[in-house]
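This structure is in C-alpha cells; I'll ask about it shortly.
Of the protein chains in this complex, one is absent; all others appear in place.
Up next, chain A:
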Amino acid sequence: MKFIVSSTYLLKQLQVLGGVINSSNTLPILDNFLFELKKRKLTVSASDLETTMSAELEVDSDNEGTIAVPARLLLDTLKTFPEQPLTFVVEDNHTVEISSSYGKYALAYADGAEFPKAIELGNPSSTTVMGDILATAITKTIFAAGNDDLRPVMSGVFFQFSSENLTFVATDAHKLVKYKRTDVKASEVAEFIMPKKPLNLLKGILAGSEEEVKIEYNDSNAKFSFDNVELICRLIDGKYPNYEAVIPKENPNKLVISRNHFLSSVRRVSIFSNRTTHQIRLRIAGAELNISAEDIDYSNKAEERLTCSYQGDDMQIGFNSRFLVEMLGNLSSDEVSLELSLPNRAGILTPVDGLDEGEHVTMLVMPVMLNN
C-alpha cells in the first residue's frame, strides 16, 4: 500500500478529525486514525465509539488497503512540515514509512480491521439544513446544556423537527434556551437528543459555511454529511423533559434594557458576590433597575443602578449571575427584554432586535429563593 498526498491538505483534514479522539482511551486502537485507501480515494476516520467522523481525501495512488496510524504522532509530525508532497509506504514489518523532502520517518501501525466499524443507519429519515444555520443553532443553545451525569438527557441538545419549523432546545434545569427557525422546515416530524461533543465539533467546522448539511437519523443514531466529511454519532437515549410546560405564559412585568449596559453591570457586580454561589439581587422599581451583590465572608459589597423601561409591579428577584452573564453574552442584540411574573418563577430573556427573518430565541432563567 502506497500513496502520495499534500502535507498541509492532509493536516487540515486530520486536525478536524483529531477533535473526536479522547485524550485517554480504554481501547488503545482509538488512539489511531483509520486510513482506508481505494485507488485515488483515501478515507480517514477517527472514533471514540460514540462518535465517528470520517473525511474523504484525494490522493495519488493505485493501491488498496486499510491501516490504523497513531494519531498524536502523525499530527505532531505533520504540523512541522511546510507544504510539500509526502509519500506513505506500508512496509512488511508493520511500519508505515513517510518520506518527505527532508528525510524518512517510520511509524508502527495497527491492523485496520481492529478499528471499530462505523454504525450503519437502518432506514433513516433525513432533512437538509444550511451549515451556518446549524452552527448558529448549536452556538445559541449548547452553553445551556447541563453536565450532570445523573440526568443524561439534559447533557445534550434537543432537536425537534417538524414540517413548519426546526427547534433546538438545551437546558440544565436552571436555565433553558429555545432556538426556533420558522424559515427552515423538515419533511417529517422528528425528535432526538444530540450529545454535546459531536455538536461542538460540528459548530467548529460549520461556522460560516454555505454548504448544505444532510442530516439522517433514526431512533439511536444520527449522521451529518457535508463536503467530504461524514459524522455519525449515537443519540442520547431517553425522554426530553416537557420544556414547553415550564415556560410561564403570563408575565405581567416586562423590563426592556440595553444588553451591553446590563451585561457589564452584572459582570461588575458579580465580582462582589459570593465566589461559589455567584448570587445577585435585582430590584426593579419605576424605571430603575438596581443590581446588588454581597459576599458576607469577605465584607465585599456592590450596588449599581441602571435606567430601563419597565412596566409592571415593583419587584425583587435573585439570580445566579453566571447564568445571566452567559445568556446575555450569547445574544447579539442591542436591547433585551426580561419578562417576569413572580420572584419564584422563571424570567424570560429575549432579544428585542437583531434577529434574522424566521429566527426566534427564548431564554429562561430560574431565580434563587430570596428571604424577604
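Here is the rule we go by: contacts are C-beta pairs under 8 Å (C-beta built on N, C-alpha and C of every residue); 3 or more make two chains touch, one makes a residue touch a chain; residues count from 1.
Quick note on the criterion: contacts and distances are computed from a predicted model.
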Absent chain [UniProt protein name; select from "D-alanyl-lipoteichoic acid acyltransferase DltB, MBOAT superfamily", "DNA polymerase IV", "Carbon-monoxide dehydrogenase small subunit" or "SGNH/GDSL hydrolase family protein"]: "DNA polymerase IV"
Touching the absent chain when the full complex is considered, from A:Asn32, A:Asn320 or A:Ser337: A:Asn320
Touching residue (missing chain; options A:Leu49, A:Ala113, A:Ala287 or A:Leu370): A:Leu370
Residue, one of A:Lys2, A:Lys41 or A:His174, that touches the chain absent here: A:His174
Option touching the unshown chain, where A:Thr80, A:Ser101 or A:Thr277 are the choices: A:Thr277
Missing-chain contacts mapped onto chain A: 171, 173-176, 241, 243, 246, 274, 276-277, 279, 295-297, 318, 320, 342, 344-346, 364, 366-371
